[in-house]
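To start, the structure itself, in structure tokens.
Excluded from the complex is one protein chain; the other protein chains are retained at their positions.
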Amino acid sequence: MARNRTFLLVAPALIVMALLPLGVGGYILGLLTVAYYTAVFAMSWDLLFGFAGEVNFGPSFLIGVGAYVAALLNHYWGWPIPACLACGAVAAVIGGAVLAVPALRLSGPYFGLITLVAVLMLQNIIVLNAGITGGEIGIDIPDVLSIDETTNYFYAFGFMVVSGGILFGLSRSPVGLILQASGQDAIEAAALGFNVAKHKLTAFCISAFFSGLAGGMLIFYMGTASVGTVVDIAVGVNVIIAAVLGGRRTILGAAVGSIFLIGANEVLRPLGQLATFVVSAVALVVILFFPGGFLGNYLHTGGRE
Amino acid sequence: MLALQILIDGFAISSLYALGATGFTLIFGVSGVLNLSHGAIMVVAAVIAWAVAGNFGTGPYIGALAGVAASLVCAFVTYRVIVRPIQDSRAIPREEKEIFVLTGTLLWGIMLQEAIAYFFTNNPKTVRPLVEGVVMIAGVRTPWNEILTAGLSWAVIGLLWALVNRTRMGKRLLAASMNPRGLTLLGFEMSSIYLLVWMIYGVLAGIAGVLLGAFLGVSSDNAGTLTASAFSIVVLGGLGSVSGSLIAAYVVGYLETMTAYLVSPSIRTIPVLLLLVAVVYVRPQGLLGRR
Partner (left out) sequence: MRLSLRNILLGGVFGIAAAAAPAQAADPIKIATIAETSAISGVGIPNGAKLAAEEINAAGGVNGRMIEIIEYDDHNSAADGVRAFQRAAQQDKVHAVIASYVSEVVLALEPWAGRLKMPMITPGAASNDITKRVHDDYDHMKYVFHGYLASTQIADAVCEGAKKLLVTDLHMKTAVVMSEDAAWTIPLDAEYLKCLPEIGIKVLDHIRLSPDTTDFTPIFNKIEGIKPDVIITGISHVGVQPTVQWQQQQVPIPMYGVSSQATNSTFWKDTNGATEGVIFNMVSAPDVAVTAKTIPFAKNYQKKYGNLPGYAAYTSYDDVYMWAEAIKKAGSTDPDKMVEAMERTDHVGTIGRITFLPKGDTFAHGMRIGEGYITGLMVQWQKGNPVTVWPPAAATGKMTFPSFIKLPQ
């Protein structure tokens, strides 16, 4: 039942998205390119929160590590893009594991705080080593994926579909169910014989892998990596808002939320500075009155709740 | 000489941290809410105080009052419009209320911050200090405003202590933080206690914001940092423990000041972050936290 509904929702949306370059201008495509990478950030975050029950306040730590490792390799040694991306993703997983192994013993706000501190530390390291990292000005990247908007669009689209598919599949697999059980009642899950810590760590590493990879892809699209783009707490906040807005514990909702957020900011651009205010207000209203988010009610009615 | 300087400067900034974090931890202790719009509310108080004192020429006292009043209003709205509806909501499962309160207050904080930036720009502002001039304390030239900041912070914290320990209302409050269920069984209305805590919080955050604005100056861009700093201090001290937060505020204040004096001002926040990580790993309940 739920599976059918998901399919009914996703299939037409994907077809429309794939055909979009035929109908809209380069600018809209550029906008969606950023939205699709953000969608991967949000989906990775949702895997960790929605399923493992861990509130990661610092998604931009994982994104930033992936992005900066890729950027530095390309800037100083001119490594080809795929190699940079791979190293970035691996670095994000390593960074994530170093953070997660001790942090996962903690719960609730403590875990949240540690992930927040990780972002601040990363930001400090980058700014203090301005000579190498370019500091707050950022570092430019000689190679970009492509300068053609349509090509970039399909890179981002393909990447989002594949990552989304894997993350979604994972969330519906037995592993996802165990994660969900551990997230809701870790003690009971452990009593049933599941190694909760191991599963959560796995979830964290998977989340780190996709976050880091998407961070790398994003900077190779933009041609620059800077604290404001991939590390700042505000970046992470946007990811969290997108995921909650779209409907947590749905994975796909996170993608919808991201596209909505970036689209809304654009539609409201004539408001100038007030755009952020209005977007936040809309998100607040959704959270207060439709806590399931955009997709929550739709996907869940057939399922658990 | 240097030691004395560190002692005096560290004291002022620590007192301000203490005041800022007290309201934050009080709310957590009584109602289990981490209010992520905390920094934004402090900024509102400071900027309103600056605007009223400067634009209407009312002088620093009326300005400061207006700032605290603005903070009170914000705190009330935070509770009535965001926190309470989420807590009462049937649609949100209980174990997820926390993330909803966090996200909700975070969004509200962003709204406040953007509104301030829109009406007053994000340029930093300084509230005109209540007193000007400097005084020599054992050879260290200290601004009167710095002494006043420390003094007022402690006066307010002292008043709060008296309120909690010496009045009937305060005892109810204390009981609520220890055992909300028990209090409900005794027939007390929890919602009125919550409202009271939020009002106290509004006043505390407002005073802290105005003092901060007069002592260091604030910009709407500082909202996030202020929240993060209160959050860190409160976790360091033990969530919900007011005395723990006070001690933690001094640890943070002095550690920062010492780093700036003895090592380098460019890394002043880093030792605090490291300490925080260490404490959370080794003793997650914080210095004085109870579990």
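We call the chains A and B, going by the order they appear; numbering starts again at 1 in every chain.
Convention: a residue touches a chain if its C-beta (ideal position, glycine included) is under 8 Å from a C-beta of that chain, and two chains touch if they have at least 3 such contacts.
All values derive from a computational prediction rather than experimental measurement.
Contact with the undisplayed chain is limited, among A:226, A:250 or A:280, to A:226.
Although one chain is not drawn, the whole complex shows that of B:103, B:177, B:222 or B:245 it is B:222 that touches it.
Residue B:117 is the one among B:117, B:160 or B:205 that touches the chain missing from this view.
Within the entire complex, the positions of subunit A that touch the omitted partner chain are 25-28, 30-31, 34, 127-128, 130-131, 134-138, 140, 144, 147, 149, 222-224, 226, 228-229, 269-270, 272-273, 275-276. If you put the missing chain back, the residues of subunit B touching it would be 2, 5-6, 9, 12-13, 54, 117-118, 121-129, 132, 134, 141-143, 145-146, 216-217, 219, 222, 225, 256-257, 260-261, 264-269.
Please note the rule applied: only the chains that are shown with their structure count from here on.
Those residues of subunit B lying in contact with subunit A across their complex are 34, 81-82, 85-86, 89, 91-92, 95-96, 98-100, 102-104, 106-108, 110-111, 114-115, 117-118, 224, 228, 231-232, 235, 239, 266-267, 269-270, 273, 276-277, 280-281, 284. Of all residues in subunit A, those touching subunit B in their complex are 49, 53, 55, 102, 106, 108-110, 112-114, 116-117, 120-121, 124, 128, 184, 233-234, 237, 240-241, 244, 248, 273-274, 276-277, 280-281, 283-284, 287-288, 291-292.
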